[in-house]
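The complex appears here without one of its protein chains, the remainder shown in place.
Presenting subunit A:
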Amino acid sequence: MMNLSRSVALISLFLLPLLSFSFSVDNPTDRRVLVLLDDLSLKSSHSIFFNNLKSRGFDLDFKLADDSKLALQRYGQYLFDGLIIFAPSTERLGGSLDSKSIADFVDSGRDLILSADTSASDLIRGIATECGVDFDEDSSAMVIDHTSFSVSDVDGDHTLIAADDLVKSDVILGKAKIEAPVLFRGVAHSLNPTNNLVFKVLSASPSAYSANPSSKLSSPPQLTGSAISLVSVMQARNNARVVISGSLQLFSDRSGVQKAGSQNQYEKSGNEQFVTELSKWVFHERGHLKAGSLVHHRVGETDEPAIYRIKDDLEFSVEIYEWSGKSWEPYVANDVQVQFYMMSPYVLKTLSADKKGLFHTSFKVPDVYGVFQFKVEYEKLGYTTLSLSKQIPVRPYRHNEYERFIPTAYPYYGACFTTMAGFFVFSFVYLYHK
């Protein structure tokens, strides 16, 4: 028995680094990534992207998309923290994988990079639709832009476009500005208008449209202008992150780019920087927040009460930290707000940060009783969503908490007592005065 427990302890000691080698609350960066390819040659044509990931400590597992031994989970445990699908033409995934299991993978809080391309398969389109992105229905359509194409686009149908309409977010694309345009050749997609979790990272210019470049346009294109998204991201409610790209070539390296009409000649396209930064974001190396529990108490006390009284003064604080890729750093912002909420916010206050991760404020409980909630709903572009709430009832005054003697009522007190005295005297006189 002793031996057994010791050996268990020993095994767990060996397993410990292995266990910590994965996504966890304390270490939210993905580590084990499955890469699905429809052709192993992609491994070399996109080597810069993959090598970049490897150098950042990711453990990449390359598999053919139709490999019959494919499995995302074993015994109910996911084997991977992230998934990269570079298999635009695959009709069926191997093993037990299908679009539902990939959706489940995302719903379990894990991340996904999905790249389609021209003539993307229904499977890829299905997965994208699950994530709120609709690819152009015409399978032969491509994004065409006759004004902002790359001058290196030799064949002249202007499908290799040089896009520079990037989302303005340091969290998603890093602090360094991406100077050079991003080269894109692929299929357009639009965002599902009812889905407010998905947004564009790279949009096409207003002059772009989606059509089959080899045939004449018979009717106006369905997708035009800036409605076309080239690369989109979706952050699910459980903070799983998904990147959807309409082009597989985006991730491959290219050099030498000149946007049509532009004087600037760049040595190197912005693609490498773009996909690197995007992969940092999607694999939670950046923009990942964690919050401690909501702490509140009356002014001058330290313990959290079970119930507040109306007009109590209270202090509220919450700790928020940001993952820097290696360690948790205090989060600094001046836009975190707390609501004191009962069907609608009765108090809405901006929290002040102390640079050590502690966000703090104090306010007076409103003159309304009921079951309130402290709510911190922090949704900032690129950051993980913080949605914290804590329920607390607010009671009215107790019977002995009201003012006992009201100054304005003294005349009434006086009147009452003089009447009583007068009545007593009157009764006495009436009864005993002959």
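Just so it is clear, a residue touches a chain if its C-beta (ideal position, glycine included) is under 8 Å from a C-beta of that chain, and two chains touch if they have at least 3 such contacts; residues count from 1.
Following the convention adopted for this analysis, contacts and distances are computed from a predicted model.
S.K.: Leaving aside the chains on screen, match the unshown one to its UniProt name from "dolichyl-diphosphooligosaccharide--protein glycotransferase", "Large ribosomal subunit protein mL46", "Ubiquitin-like-conjugating enzyme ATG10" or "Translation initiation factor eIF2B subunit delta".
M.R.: Of the names offered in "dolichyl-diphosphooligosaccharide--protein glycotransferase", "Large ribosomal subunit protein mL46", "Ubiquitin-like-conjugating enzyme ATG10" or "Translation initiation factor eIF2B subunit delta", the one UniProt assigns to the missing chain is "dolichyl-diphosphooligosaccharide--protein glycotransferase".
S.K.: Just one of A:Glu130, A:Asp164 or A:Glu377 touches the chain that is missing; which is it?
M.R.: The single option touching the absent chain is A:Glu130.
S.K.: Which is it among A:Leu36, A:Ile84 or A:Ala236 that touches the chain not included here?
M.R.: Checking the options A:Leu36, A:Ile84 or A:Ala236, the one contacting the hidden chain is A:Ala236.
S.K.: Touching the hidden chain in the complete assembly: which of A:Ser68, A:Thr194, A:Ser293 or A:Thr408 does that?
M.R.: The one listed residue touching the chain not shown is A:Thr194.
S.K.: Who touches the missing chain here, A:Phe62, A:Tyr266, A:Tyr321 or A:Tyr369?
M.R.: Of all options in A:Phe62, A:Tyr266, A:Tyr321 or A:Tyr369, contact with the hidden chain holds for A:Tyr369.
S.K.: Just to verify: which one of A:Ala103, A:Ala227 or A:Leu388 makes contact with the chain not shown?
M.R.: Residue touching the absent chain, from the options given: A:Ala103.
S.K.: Pick out the residues on subunit A that sit against the missing chain.
M.R.: Where subunit A meets the chain not shown: residues 103, 106-107, 130-132, 194-195, 197, 234, 236-238, 240, 307, 342-343, 369-373, 391, 393-396, 398-399.
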